[in-house]
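Missing here: one protein chain of the complex. Every other protein chain is in place.
Labels for the chains are A and B, by order of writing; each one numbers its residues from 1.
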Amino acid sequence: MLILTCPYCGLAADETELSPGGEAHLKRFGPGSSDDAFTGYLFHRENPRGVHFERWRHSNGCGKWFLAARCTVTLEVFGTYPAQTTEPPAAILDAIRAKRPDWEGRA
Amino acid sequence: MKRYSAFAIAREAARWHMGWERAWRSPTPKAKYDVIVIGAGGHGLATAYYLGKNHGIRNVAVIEKGWLGGGNTGRNTTIIRSNYLQDPSAAIYEKARSLYETLSQDLNYNVMFSPRGVLMLAQTHHEVRGYLRTAHANKLQGVATEYIGPEKVKELCPIINLDGPRYPVLGALWQPRGGTARHDAVAWGYARACSDMGMDILQQTEVTAIRQAGGKVTGVETTKGAIACDKLAIVVAGHSGVLAEMAGFRLPIESVALQALVSEPIKPCMDVVVMANTVHGYMSQSDKGEMVIGGGADGYNNYTQRGSFHHVEETVRALVETFPMISRLKMLRWWGGIVDMTGDRSPILSKTPLGNCFINCGWGTGGFKAIPGSGWGMAELVARGEPGPLTAEFGLDRFREGRFIDESVAAGVAH
Partner (left out) sequence: MSTRLARGGRRIDRSKRVEFTFNGKRLTGYQGDTLASALLANDQMLVGRSFKYHRPRGVVASGPEEPNALVALGDGARMEPNQRVTTTELFDGLSARSQNHWPSLEFDIGGLNNHVARFLPAGFYYKTFIHPRPFWKHVFEPVIRQSAGLGPAPKDRDPDVYEQVYAFADLVVIGGGVAGLHAARVAGAAGLRVLVLEQTAHWGGRSPVDGGTIDGQPVQDWIDATLQALDGMENVTLRTRCMAAGIYDHGYMIGYERLTDHAPAPGMPRHRLWKIRAAQVLSATGAIERGLSFPGNDLPGVMLAGALRDYVVEYGVSAGDRTVVVTNNDDGYRTALALKEAGLVVPAVLDARPEATGALPEAARAQGIRVETGRAIVKVMGGKRVTGVGVGLQAGEGSILEEIACDAVAMSGGWSPVVHFWSHTGGKLVWDEAQALFRPDPARAPVGADGLPNQAVGGAANGALTLGAVMADSHDAISEVLRRLGKTVSDPAPAGDAPAEAPLHPVWVMPQGAGHKLKSKMWLDYQNDVKVSDVQLAAREGYESVEHTKRYTTLGMATDQGKLSNINGLAVLSDALGAPIPQVGTTTFRPPFTPISMGAIAGEARGDIFQPLRRTPMHAWHEAHGAYFEPVGHWRRPYCYPQGGESHAQAVHREVTATRTSLGLLDASTLGKIVVKGPDAGRFLDMLYTNMMSTLPVGRCRYGLMCSENGFLMDDGVVARIDEDTWLCHTTTGGADRIHAHMEDWLQCEWWDWKVYTANLTEHYAQVAIVGPNARKLIEKLGGMDVSKEALGFMDWADGTLAGIPARVFRISFSGELSYEVAVPASRGLEFWEACHAAGAEFGATAYGTEALHVMRAEKGFIMIGDETDGTVIPQDLGLGWAISKKKADYLGKRAQERVHMTDPTRWQLVGLETLDPNERLPDGAYARASGTNANGQGNTQGRVTSSYMSPTLGRAIAMGLVLNGPSRMGEVLEFPTVDGRVLSARIVDPVFYDKAGEKQNV
């Protein structure tokens, strides 16, 4: 039963307020893209045992989508941040590295 | 291998059961095998078994990082059915179901396949139409199912509440030869038979790297040293993504938690398996008397084998509504598994970008029922290097081509 802090309304939201949305920072490929690029975008997932960047919606709250960095093994949350970014913010990466020095970064 | 029988038990009883031999050997790894199967769950062991039985390939190792049968094979709700809508699904699940019919005899190990029948309730008009469609499809597929009305449902399962005020039972898809089996016994039976064929089951051995040369697999590195092989089959369910990364490719898979629970045992009151997809719950009664309960999967990536309580709550709520008598039963045991969900919720049995490396995964919430068929098809794929009819549609290519096998068409959750 996770608790994630919604970066918009600042609430520490219970999992029952939230809807998961899968891997974050996917780059969209549209018409004209290669089959590989499009399949990768739509289906291939990192699915790591460890640090995962993922999408959540505060669906029973403010309705906003946000992103979280979370460990899929310990369920530790390194931070949450607004969805309007293509890369994790430096502060989040620093927080992860501080706690997981051997983390190799996003695959 | 000494055969199991009532006679053997009588013989052993005379000497206080001191004469039973090991069900499977505990070997040390050889330097090289023809085929290495990673994962000694039901699917991996069945793959090895049919490699030996159907294709004569017996120089096989099955590598397991924990204990054989310790993953989802031993964590599911043991339902067996093949009443799927799409042809490729119906083919592989029906193959599996028909193999289950004789599995105890084939393996000389009682897996307690009990074809007690599976009911999938229709609780909206939309669901009625969906199951009618499945019944029509099944008829052409050679899968024996029938769409039945509420009276017949009540006759088959007297404890059901037909008139739930929110979702009355309008009918059901009935597969009389679906049912359950003893999950651990399936893994143990295959393991014993594999070991008997001379295959090595290497437990407590974790693969740490996959060796390759010239675009082809050459072996694996493990916590017990490097082992060479000609062909490699990755059959590790929830951990497929981790192994795929070692092999250098990505999968259309996410690993999420699926939870299940059982009640305390009570005297027999339910002789069929009931699945209620509108309200997201299913239930059967084990031979011990426990009511075995499951529901939908959790939604986020999770390798903990733990789920969130609110999903359990929703499942129990749905089943108390469907079977009001369970309200006074108590939840005895609760657990979770890591299920590998693909982009179209159907499995992958496929060649991979790495030569001579094959993968079997993505069974999601419904793998147990498929074990014999999955092993049969996977063995054929590994042995020949090309998919046979059972697995032809389950390749990774389908995601690139947009050629999905979508079963959610017929039912919301399922399994």
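Basically, a contact is a pair of C-beta atoms (placed from the backbone, for glycine too) under 8 Å apart; a residue touches a chain by one contact, two chains touch by 3 or more.
If you're wondering where the values come from, they're calculated on a predicted model, not measured in any experiment.
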{"item": "Residue of B:T47, B:N83, B:S104 or B:N301 touching the missing chain in the full complex", "value": "B:S104"}
{"item": "For chain B, the residues touching the chain missing from this view", "value": "4-6, 8-10, 12-13, 16-18, 20-26, 66-67, 69-70, 74, 87-88, 90-91, 95, 101-102, 104-105, 108-110, 112-116, 123-126, 128-130, 132-137, 139-142, 146-147, 159, 161, 164-167, 182, 184-185, 188-189, 203, 263-269, 278-279, 285, 287-289, 304, 306, 308-309, 312-313, 316-317, 319-321, 324-335, 389-390, 392, 398, 400-404, 406, 408-409"}
{"item": "Touch residues of chain A, complete complex, unshown partner", "value": "1-4, 14, 19, 21, 28-33, 35, 38, 42, 55, 57, 59, 63-65, 71, 74-77, 83-84, 99"}
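The definition used in the following text is that only the chains that are shown with their structure count from here on.
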{"item": "Centre-to-centre distance between chain B and chain A (centres being mean Cα positions), rounded to whole Å", "value": "30"}
{"item": "Residues of chain B that touch chain A when the two form their complex", "value": "239, 241-242, 245, 250-255, 299-304, 308-310, 343, 399-400"}
{"item": "Contacting residues of chain A [partner chain B, same complex]", "value": "1-2, 15-16, 19-20, 22-23, 35-36, 39-40, 42-49, 52, 54, 72-75, 107"}
